[in-house]
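Let's turn to chain A:
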Amino acid sequence: MSIELKGVHKAFGASKVLQGFTLDVQEGEIVTVIGPSGSGKSTTLKTIIGLLEPDEGEVWVDGENVHQLGLDALYALRRKVGYVFQFAALFDSMTVRENVAMGLRRMPGLSEAEIQERVEDALSRVDLEGSGARFPAQLSGGMKKRAGLARAIALNPRYLLYDEPTTGLDPLTVTMVDRLILRMRDELQVTSLVITHDIESAYRISDRIAMLFEGQVLEVGTPEEIRSSESSRVRAFVEGKPELLEDHQ
Partner candidate 1 sequence: MKRSREVLVGTVMLIGMIVVVIGSLWLAGSGLGRPSYPLEVLVADVGQLREGNQVKFRGVPIGRVDRFMVEPSGNGIRIHVLLDQEVPDISDAAAVVAPESLFGEWQVELVSRDRFPRFEYYTLSPGQASQDEPPLLPGFTLPDITRLTAAANEISQNLAVLTDRVDRAFNDETAENVRRAIDNVQDVSENLRTLVSSTRETFDDLRGDVSQATEDIGAAASVARAALERTNDLLETGQVDSIVTNVAEASKDLAVIARAVGSSSGEMQSAIMRMDSTFTRIDRMTARIESGEGVLGQLLSQGELLGQASSVLVQLDLLLADLRANPGRYVRLSIF
Partner candidate 2 sequence: MSILSPVAWVGRTGIRIVGSVGQAGFLAAGAVRALRNVTIWGPNLVPQMVAVGVASIPIALFIAAFTGIVLALQASYTFTGTVPLYFVGALVGKTIILELGPVLTGLALSGRVGANIAAEIGTMRVTEQIDALESLAYDPVAYLVVPRVLAGLVMFPVVVVFAMAMGIGSGWLTSLGLLDMSTPQFVRGLRLFFETFDVQFALIKAASFGLIVTGLGCFYGFTCTGGAAGVGRSTTRSVVVASMMILVLDAFWAATLLRS
C-alpha cells in the first residue's frame, strides 16, 4: 500500500498551482519533495488527505481513491494518516497534552489511561516531556513544531505527511527530527512524504527526492541522482545558486 498522485491539477482562481503532479511513495519509503516556496508543496499534501479537492487527476492512499470516498470512509482513512502542519496548527484553546490526545480520542477502543500513556510517549519522542501542561501560546516556534509532530506520531499512523518539519529549528533539533522520521520508518514501517527546504536533511533521510517546479515533478531520484542531476534548475535549487538558472535562460 502506498501513496500515489496521478496527474493532479489544482488552481486557486487564476493561479495554477499544480499542473499534472505525478508521484508515488512506496510502502515504507521516505520520499522528500523539494521546491521553491509557493510552488505548491503544501497544496500537494492537503490534496492527499482530502483537505483540498484536485481539479483534475487522482490521489490514491492505502489503495483508495481519496476523492471518491464518502465522508465516513474519508475520516476512517484520515485515522491512518498523520499530518504535520507547516505552522503546527495547534489548537490554541488546549494544552499541548490535550492537543496530542485529540487524535487519539477518535481512535475506537482506547481507554483514557492508554491515551495518556501514548501522549506522554509521543511528547518524550520530541523532547517535550515537561511541556505537556502548557498552552501553545506559551511555546517557542520550535516547540510548537515539535508538539505538532507529537500530535501526528501519537496516532501511530501508517502514513506520515510532514510539511517542512525542520524549518526554523536549531541544528540539534533538526537532527533529532530527522532521526525521528527515520525511526518511524524503521520501527513502524511508516510510509512518509516529507516536504522540506533543508536539502542536507533531505539527503540524510530520503529514499528518493522529488523536485517540484511549476506544478510538476521536474525530477525524481535517489539523493545521489539528485546531487548529480543534469538539470540546471535542480542544481540551482539544491546548490542554492540562482546564477545557474540565469545561465539556463
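Observations on the model:
Convention: a contact is a pair of C-beta atoms (placed from the backbone, for glycine too) under 8 Å apart; a residue touches a chain by one contact, two chains touch by 3 or more; residues count from 1.
The set was built so that all candidates are chains of the complex that A comes from, given by their letters.
Remember, it's a predicted structure, so these values are computed and weren't measured experimentally.
For chain A in this complex, the touching partner among the options 1 or 2 is candidate 2.
Every residue of chain A that touches candidate 2 in the complex is listed here, in rising order: 46, 49-51, 71, 75-76, 78-79, 81-83, 85-87, 89-92, 102-103, 106, 151, 155.
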